[in-house]
Each structure stands twice: as structure tokens, then as C-alpha cells.
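The structure appears right after this line, and notes come after that.
A single protein chain has been omitted from the complex, and every remaining protein chain is retained in its original position.
For subunit A:
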Amino acid sequence: MTKAHLNKLDNEALSALLDGEQHLTDAKIAEQDVTTFGRYALIGDAMRAQKNNNDIHIDISDRVALALESEPVYTDFSQSKTQPQAITETVQDNKVVAFNWRKPVAQLAIAASVAMFAIVGVNTLPQSNNEQQSEIPLLQTTPLTGMASPVSYSSEPALENAEQGLRELQQQRIGALVLEHQRQARVANSLETAQTNTKASEEKN
């Protein structure tokens, strides 16, 4: 079989030799070029391995070792035990952040201070009719802080999939709005003082 496909190439004799179809003699081997020999041996290995579900052993450790040796050295690990600590300490000193402010937990998209409003179920409410509406429809909510587990939709099995996507969208928006409100409220005070100051100066003029 090997013969049929490969021997057409260039070295029928070598192939036959490796497949044990020819007697091994020194003369025969000497005839062969070493690299070609290795390649043919590998091909043979591969084919036999396929048949027996075995692994092929290609030993490249020598070449890897060689390559590593010629690799340039970027870091010297042998001396690193004491130095990096000194470095990180100085880095910390330069940090802007005060106190025990730690890196935020990556999964938490929103500060816990923003109580996320999770819509659990939406009460169907009469869209404005002529009757006086004294009651305000309340979307049922569970406030969700940063600590809480993912939103639970479990309460109403009837409200599922299709509405869920929409609800998530709405929920996302509401979360964004609450956060934005909180942030904008921070500048409110300075804006207000600025406004009253300009008013006062206008009155003076």
C-alpha cells in the first residue's frame, strides 16, 4: 500500500526497505541520504500509528532546547525575589487612589450604591382612559444591590422568554438612568451655587 502511493515519488527502494519489504544491508542504507531516510521513517510511523491508534513520537526537544538557548533573555528570574517588592511599593505610593480602595470586582457593572431596579413582573395597567386615575401603576420591583445574585425572574412563570428580552432591555435602561441621575446630582450643587452667584451679581449691576 505504501508502495502504491509513495514509491512513485523518488525512492522506491528506500520505501520498500523501511516497510520491511527488502532486506537491510549496509550498502543499501549507505546509499540513502540521511534526511530522506528520516522523513520516510516518519511517514511510515504515521501510517502505522493511524492503523493502531498510537501516537507518533517526534522528538523535537533537542531543537527546542537549542532554540531556547539562543533566545535573548528578557527577565532575570534568578534575582527577582527581592527587587519586585520594592518596585511595587513605590508604585503604590504614587497612586492617586487613597485609602483601602481596591480594584472593583470585574463582574459588577454598577456600583452597589445604585440600587438596581429589577423588574420582576409587569402589572398590566389600563392605558389612560377617561376615568380619574388616582392610583399609579407600579411595576413590581426588587431592588438589587451589587451584592445580590442575578436577577430572579422566578415569580411568574407565565412571563417568559419573549418578554424577558424586552424586560432586560428596559431594566438595563432603568439601571443606566438611575446611575446617570446619581452622577448628575453631584454637579447639581455646584451648578446651583454658580446660578445663584450670577443672579446675585446681575442684581447688583
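We take it that a contact is a pair of C-beta atoms (placed from the backbone, for glycine too) under 8 Å apart; a residue touches a chain by one contact, two chains touch by 3 or more; residues count from 1.
FYI, contacts and distances are computed from a predicted model.
**Student:** So one subunit is absent here. Using its UniProt record, which name fits best from "ABC transporter ATP-binding protein", "TrkH family potassium uptake protein", "Anti-sigma E factor" or "Diguanylate cyclase"?
**Tutor:** Missing chain, UniProt protein name: "Anti-sigma E factor".
**Student:** Can you say which of A:Thr35, A:Ser61 or A:Ser190 touches the chain missing from this structure?
**Tutor:** A:Ser190
**Student:** Which subunit A residues touch the hidden chain?
**Tutor:** 96-99, 101-102, 104-105, 108-113, 115, 117, 119, 122-125, 127, 136-139, 141-143, 145-147, 163, 166, 169-170, 172-181, 183-195
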